[in-house]
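For this view, one protein chain was removed and the others were kept in their places.
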Amino acid sequence: MTVLAMASRDAPKAAVEPPAASLRGVTRHYRFPGGGKTLHALGPIDLDLRQGEFFSVVGPSGCGKSTLLDVLAGLNPPSEGTASFEGKPIAGVPDGIGVVFQEDASFPWLTVEANVAFGLKRAGIGQAEIERRVDYAVGFMGLRDFRQSYPAQLSGGMRQRVCIARTLVLQPRLILLDEPFGALDQQTRLIMGDELLRLWRETRATVLLITHSLDEAAMLADRVGVMSARPGLFIDVIETGWSKDRDSRIVADPRFGEMTGRIWEKLRAETMKHMQTQGAGPR
Amino acid sequence: MRYRGLVTLAVVLSCVLALELACALGWVARTVIIPPSAMVASLSDILWSGEFNRAIALTLTNVMISVVISISAGFVLGVAIHACDFLRRAVEPYLASYYAVPTFIFYPVFIVLFGVNSAAIIAIAVLLSIVAMITATMNGLDRIPGVLLRTARIMRLSPVKTALMIQLPAAAPYFFTGARLSVAYSFIGVIASEFILSGDGLGYAIAYAYNNFENRQMYGLMLLIVIAVTLVNMTLDRLDRRLQSRLRR
Partner (left out) sequence: MASKAMASNTVASKTLPSQTLPGGALRNIVPPIVLALVLILCWQGLHLATASGAISSPAATLARLVVLMGSSRFWLDVAETGTAFLWALALSIVLGIGLGVVLAWLRPVGEVMEPILVTFYSLPKVTLYPLVLLIFGLGMPAKVAFGIMHGLVPITLLTRNAISQLKPVYLRTAKVMRLSAFEAVRSVVLPAIIPELVAGIRIGFSLSLLGVLIGEMFASKRGLGFTAVNAMGLGDLDTIMAIGLFLALFAVLANGGLLSLERAIRHRSAGR
């Protein structure tokens, strides 16, 4: 319970620092193939990610959460507005950003160890340093006994650990996670959430987590951004006020229920709106 | 989709045009390739004069007989092998390596068996095309979703009705793919046998024209075969795609 009692207030201090990443008036429009019609998928969005904070985004499906992540990762440029990382505008994938996808992105033709070392090898880092970092990441993610295994021999949760370890070794300063636990069962998700918190504390990286799970968003984040149905906008950003050394046991706390209740309150109307417009939409 | 087909056609036409130009400008010796316009002229001569009508009829008849035999026998064999576990285990390792064997080498054996006539040619064409049908039949029967067969049982359909109303339509796209391949391989089998070894048919006519330096006639005949086979394949391919699209959900 001390976890909650210590509800720290280091947010104001962080606000003085320049943001890790920021979006100003960012929108995304998609053009349908063939016709001249466009779909307004996202924005306009203004967002500052504070240095070292854990920010999660929840919203109804199809609200442009993943589009938002693509813009931050430099995978897709914004249609309007600007996106910047560490003060520099994002053009292409910037150095210092790591992404974990929802789909299993572990390479089935490589061993766990080779998967984790993959990015380091391409980055031209010395062999000794590669070994040191891989060793650390493999240990940190609890993969030590599976170093020589192939992903096909692992469970879905273990494979996602491989992907996280592969991102971790590159020592990103901003980690973007796109529903990384979406394909896992509830218990595994809670455990993976703990791992993620541990990783976040250890690396002091800024984390942006996209999720459709209210619990996950409420449990993990310093701030929760609630998005509207398409075109996705932030309708609210909620400070959770949890202490930095929180973990999944927080779900037993009454204040956790209150928090998810608050988020759901905001989200409920949007989700219903989404379900009603879904028939007419192109999805 | 239609747009893409037009672009493909445009690419083919511009290649033909480029060849025509290359010939006209003398970049390619006429002893090597004649201009496409001359090929077309030669083809129309061939068709009007009726000089090769017998050869054309013979080749097409052989292809047709081979197609009928390999599709029907291939289907029956495929069903039989699928039904009998022992047979399946016995045959499958050979099926996987079957197309690696250069069947044409054994053509003389068929001449001994059937004599120098169409039967030997048809035999080799069937040998080449039947296995595609067998494999496709087994594959189709394998791919019928189990839930469809359970549905048939719940509706208490007889085995015959299940076969006709459930299994056949469910596996039809795979069967058709096999049939399409059988047609393509029958053409290859018949024409290649005629070309290398026989004394008759379109394939032989091309070989004969080549050996007698009758380039104009040779290219006319080549064009005939290319056009005929392309039209047949494109038609079957279109039907095949339509059937296949039913499988994707």
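We just call them A and B in the order they show up, numbering each chain from 1.
Convention: a residue touches a chain if its C-beta (ideal position, glycine included) is under 8 Å from a C-beta of that chain, and two chains touch if they have at least 3 such contacts.
As the structure is a prediction and not an experimental result, all values here were calculated from the model.
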Which of the displayed chains are touched by the chain that has been omitted? A, B
Decide which residue listed in A:46, A:103 or A:265 touches the omitted chain of the complex. A:103
Of the residues in subunit A, which ones touch the absent chain? 73, 75, 92-93, 95, 97-99, 101, 103-105, 107-110, 118-119, 122, 150, 152-153, 170
Residues on subunit B that touch the omitted chain in the whole complex? 4-5, 7-8, 11-12, 31-33, 85-97, 99-102, 104-109, 112-113, 132, 135-136, 138-139, 142, 177-178, 181, 184, 187-188, 191-192, 195-197, 203, 206-207, 209-210, 215, 218, 221-222, 225-226, 229-230, 233-234, 237, 240-241, 244
